[in-house]
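Structure below; questions to follow.
A single protein chain has been omitted from the complex, and every remaining protein chain is retained in its original position.
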Amino acid sequence: MVSRRTFLTSAGAAIVGAGFVSRAGAASIPEAAVARSAATQPPLVPANGRPYNPVVTLNGWTAPWRMRNGWKEFHLVAEPVVREIAPGMKAHLWGYNGSSPGPTIECVEGDKLRIFVTNKLPEHTTIHWHGVLLPSGMDGVGGLTQPHIPAGKTFVYEFEMKKSGTFMYHPHADEMVQMAMGMMGFIVVHPKNPDFMRVDRDFVFLLNAFDIDPGSYTPKVSTMLDFNLWCFNSRVFPGIDHLVARTGDRVRIRIGNLTMTSHPIHLHGHHFEVTGTDGGWVPKSARWPETTIDVAVGQMRCLEFDAAAGDWAFHCHKSHHTMNAMGHDVPTMIGVDHRGVAQKLIRLVPDYMVMGERGMADMGEMEMPLPENTLPMMTGQGPFGAVEMGGMFTVVKVRDGVKRNDYRDPGWYKHPTGTVAREWQDDSK
Amino acid sequence: MVSRRTFLTSAGAAIVGAGFVSRAGAASIPEAAVARSAATQPPLVPANGRPYNPVVTLNGWTAPWRMRNGWKEFHLVAEPVVREIAPGMKAHLWGYNGSSPGPTIECVEGDKLRIFVTNKLPEHTTIHWHGVLLPSGMDGVGGLTQPHIPAGKTFVYEFEMKKSGTFMYHPHADEMVQMAMGMMGFIVVHPKNPDFMRVDRDFVFLLNAFDIDPGSYTPKVSTMLDFNLWCFNSRVFPGIDHLVARTGDRVRIRIGNLTMTSHPIHLHGHHFEVTGTDGGWVPKSARWPETTIDVAVGQMRCLEFDAAAGDWAFHCHKSHHTMNAMGHDVPTMIGVDHRGVAQKLIRLVPDYMVMGERGMADMGEMEMPLPENTLPMMTGQGPFGAVEMGGMFTVVKVRDGVKRNDYRDPGWYKHPTGTVAREWQDDSK
Partner (left out) sequence: MVSRRTFLTSAGAAIVGAGFVSRAGAASIPEAAVARSAATQPPLVPANGRPYNPVVTLNGWTAPWRMRNGWKEFHLVAEPVVREIAPGMKAHLWGYNGSSPGPTIECVEGDKLRIFVTNKLPEHTTIHWHGVLLPSGMDGVGGLTQPHIPAGKTFVYEFEMKKSGTFMYHPHADEMVQMAMGMMGFIVVHPKNPDFMRVDRDFVFLLNAFDIDPGSYTPKVSTMLDFNLWCFNSRVFPGIDHLVARTGDRVRIRIGNLTMTSHPIHLHGHHFEVTGTDGGWVPKSARWPETTIDVAVGQMRCLEFDAAAGDWAFHCHKSHHTMNAMGHDVPTMIGVDHRGVAQKLIRLVPDYMVMGERGMADMGEMEMPLPENTLPMMTGQGPFGAVEMGGMFTVVKVRDGVKRNDYRDPGWYKHPTGTVAREWQDDSK
């Protein structure tokens, strides 16, 4: 088993002596901001450059920049990070600037970007700016459009953002491994006209997945189908923040998928439209009304809806993606005399032998001993009891009284009298 | 192995003494109709309330209701059921009102619905009305929007159907287990104006999947990818009824997916459009012409086409979804001296060792001994021989002479002379 100590030692070892930038003074490169918290940071209101309406990165943050001779300069540092997946579990990942995913890059249509990328990983890397129209040599495909960035070196990318839209960044070098380790981030190019496609709330996050054995810290990097942590921005329920909005707000949620399979993202209580992809904005004539949008790998989908008051589940509809690890290979106990298999099972789920006979709901209601650094398969408490979920699940909370730029958790919804499903009482008697 | 006797005993045991409704007289709740047949029932023409054109539920039925003080009252009972998957195999599932899927709920835009849900399962449950716009407290997410419905209790849901459309119902409590056991049903909200989006034939069904070991009866509830029974409404080929239409009919087929993966549903001989989802009707400007529509998990797709005469295959295009169990782990015998592996294989598929060398088509043509309660991997007879299919496969039968409300199987298509692919005869000699 990998302890945190050995992980940091070996990862750090490769960096020793590399220096921050190879042959350049650090002063000429903008500082690389670092954020290690997994809490959603407030929107970053731009201090200079063209004005825009900033987004909110779910359980994430936006990278600061500096203006220099008409260029917006960002600095991304690829490096090992420790990410809290949910309270009770940390993962040893690779990311950017202290976090996985890395910080969101926000800019404006027409901006010229200079992005410094420092490689503090033990192997080479690159960054591909997924969906951005740019010169072929800035496309970030190692070996094909540029040399790989060796460990310890800093490379610079320069391109103009020609179109507003929603994009992603991720390595195109040892790609399966580096993405399986958590390397990715979000890009939002705001329109020059801040009133174009304006919304009241604009959330962004990436879908990603890890395969971390119960009791361990580091993802298995060659898993192809059978991941056990299905995440929004490297977080699982109940570690994913709620999305807060005011009743009647026009809300946009932008979702990019960098897992290995499609995710049908379902929103309760609303009918929404997809208004944009990483190819551009979807014309009104082409939009479909939906409650579930299948986000394929490498795709970006921007949902928009008018918020209705309440607590609304928001999740992937593949039900094994709304569970955490340990959901595998549990035999059906329903209606079975289970004494034969109990010995085997009790090692995995203590006390299970008295529960499984009637289904699994007890597992969401009880606290069970688990291996170190391991989340329950089904967990979470709501205002009415156990929610019995995990993975790609959170709640959109819509309230009348929420203020314009307030994203703080407002607590559970107060239902008007008589609007909650209830046990039947015969009034006729 | 679970025999039917032990299944019913243990499942029934939890219900003993629970009583039909907890603290209410049964008289005040509408009768819960029960249907145990897997045959497609004729459309239920509405006896009261607003008029509409009823749908036909493939291998299923529509729930009756009663009108009471302006409310349409339905009664769903969550309970263990026995479902014939196809002739020769029965499964021990959980469903509603005697069947899995439960009965289709049909109503009209503007209707106020009161739905009583009685829990006769051994564990708690809820019902989520997938896609319906309703108050947050009626959304059916256990723990989040309501208390779970304990075993033996009856809860009541009340909401108005604001929009016409196509929806689903399923538990949002111990969700993976309860859906893996077969709990789900269809909802159709007809438009107030019966001429809006009118069609001549309107079929509905759900995609679902089970993992039942050969020789057993109860699904494994923690399977995530490797199901072995891919179903239309808990039926597999050749147990799925044919869809009958008259030549030239405008036909709608509404399909909801509650499996764990996408299903690319393919119709032969026609180009169709998707005209609706569970988010609403798709504007004409936004529709695509298709022969195969990928229905993602948690999505609803309504196909429409003008029926052309003939027998047309209608199936999922993932070819392992048009096979039944036992399609796994069979080594390739093509071109191989197979004597080494024959001993292992013969236990699985008797007589296989003389067939595999030339492909597997013989398996669809021969009757082979199988374990009890197990369907052949490839099976079915058509007018020209073995069809060699299973799973999500059936036939759309379009005939000139079919009458307006006649859904009876018309037998195989009579091809006009010279319109069937034939062995080549050289006419020049």
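As written, the chains take the letters A and B, and residue 1 is the first residue of each chain.
In the analysis below, a contact is a pair of C-beta atoms (placed from the backbone, for glycine too) under 8 Å apart; a residue touches a chain by one contact, two chains touch by 3 or more.
Fair warning: this is a prediction, and the values are worked out from it, not measured in the lab.
> Looking at A:72, A:120 or A:172, which residue reaches the missing chain?
Looking across A:72, A:120 or A:172, the contact with the absent chain belongs to A:172.
> Considering the whole complex, not just the chains shown, which residues of chain B touch the missing one?
On the chain B side, contact with the omitted chain comes from 225-226, 262, 264, 266, 268-272, 285-292, 294, 308-313, 317-320, 322-323, 327-332, 334-337, 357-362, 364, 378, 380-389, 395, 413, 415-416, 419-429.
> Footprint of the hidden chain on chain A, which residues?
So the residues of chain A touching the missing chain come out as 2, 6-7, 10-11, 14, 21-25, 28-29, 80, 92, 116, 121-124, 126, 128, 130-131, 133-149, 151, 153-157, 163, 172-181, 218-222, 224-225, 260-262, 277-283, 285-286, 294, 296-300.
Please note the rule applied: only the chains that are shown with their structure count from here on.
> Cα centroid separation between chain A and chain B, in whole Å?
Taking the average C-alpha coordinate of chain A and of chain B, the gap between them is 34 Å.
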